[in-house]
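Here the complex is missing one protein chain, while the rest keep their positions.
Should a chain be cited, it is by its letter among A, B and C, assigned in written order, with residues numbered from 1 in that chain.
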Amino acid sequence: MYCIVTRDPIDTAGLLRRVRSDADGAVLIFAGVVRDHHEGRAVEALAYEVYEEMAVEKIEMICKEVASRFEVGELAVAHRVGELTVGDISVVIAVAAPHRDAAYKASREIIERVKGEVPIWKRERYSDGGEVWRDGAVPDVPEAEKP
Amino acid sequence: MYCIVTRDPIDTAGLLRRVRSDADGAVLIFAGVVRDHHEGRAVEALAYEVYEEMAVEKIEMICKEVASRFEVGELAVAHRVGELTVGDISVVIAVAAPHRDAAYKASREIIERVKGEVPIWKRERYSDGGEVWRDGAVPDVPEAEKP
Amino acid sequence: MRVKCLFFAAYRDIFGAEQIDLELPEGSTLGALIEDVRARAGVCAAVLPRQLVVAVNREYAPVETVLRDGDEVALIPPVAGG
Partner (left out) sequence: MRVKCLFFAAYRDIFGAEQIDLELPEGSTLGALIEDVRARAGVCAAVLPRQLVVAVNREYAPVETVLRDGDEVALIPPVAGG
């Protein structure tokens, strides 16, 4: 398991090599990319901010839970933060598995949970000059334990 | 759309770059890899054979149909043939899309159809010396038109 | 008329050829060609599936298909790409 938050470009091919082992018949790479529009507005650039220590722990926990539920081999997640422009890869999820069904399911679950639970935020800068913190997902907070 | 059958190693990172455009927020790369076992037997190598002209046409048709059903951008499929050993990438499906849901669905449908419909065969060589044409899927044949 | 018939993978082993040219009466169907070809499998005919999958000019085609001079027919064993 390899989970990082980084300010540098993500080495996608390196993550593929890192997760694959001889027992795996499938490797799935999801790459999230900065696109040029959001809800009808032209996007020029993004700044990602992170609560780094917690984010890495959260991503590791997500990977552990997903690995326990699906028959997968190695997992890797790399999330980029800092200033990104259109076309830059913001996140890569790499999943290796003996069979493809588990790879697709695990990959999908990891990206959904990364988007929904990990303390990372993005500020979008639009071509029309505006700049806002992009609206996001509200993480679930565990119930208090009964006394 | 870029569909090839090749005897050379597949350039996965090149396919990612090839499909991505500024309108896409997600790129999904599925890589099929030769693994070291099949139904309990240790696999040493594989030879892929292809009916090349038909295979390329079939893959193109699959991509066209999938592109018409899901909101995706560019698609690329590369299938390697010839002699492969454990760890070699045999097939790559690259799908770019504005949103990830379409990317996952389209990618999955393409790989299922490539495995079920495209005239490609593999001969497995086992560590115990045996060698067999791997059992496969029987493609659907269209019904005859009523006269 | 003459059609080309291609054999791949396990079928190439069974028929001992990659390709044969067949002379058929005008208006022959794919079904007739399949019977003709099946007869050439000799002792191996038993291992052929009861319903052979066949492509005509690179498209999967039903047995009722009427063949034409110059057609490229291919017997397609179960496929195993990916």
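In this text, a contact is a pair of C-beta atoms (placed from the backbone, for glycine too) under 8 Å apart; a residue touches a chain by one contact, two chains touch by 3 or more.
Fair warning: this is a prediction, and the values are worked out from it, not measured in the lab.
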Contact partners of the omitted chain among those displayed are A
Using the touch definition from the top, which of A:Pro9, A:Gly116 or A:Gly130 touches the missing chain? A:Gly116
Hidden partner chain, touching residue among A:Glu44, A:Glu57, A:Asp88 or A:Glu109: A:Glu57
Since one chain has been left out of the picture, which residues of chain A touch it in the full complex? 32, 48-51, 53-55, 57-58, 79, 90-91, 111, 114-123, 133-144
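One rule holds for everything that comes next: only the chains that are shown with their structure count from here on.
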Going by C-alpha centroids, which chain is farthest from chain C? Tell me that one. A
Where chain B and chain C are represented by their mean Cα positions, the distance between them in whole Å: 25
Could you please state the distance in Å, as a whole number, between where the Cα atoms of chain A are centred and where those of chain C are centred? 50
Counting only residues that touch at least two other chains, what does the list for chain A look like? none
Send over the residues of chain C in touch with two or more other chains. none
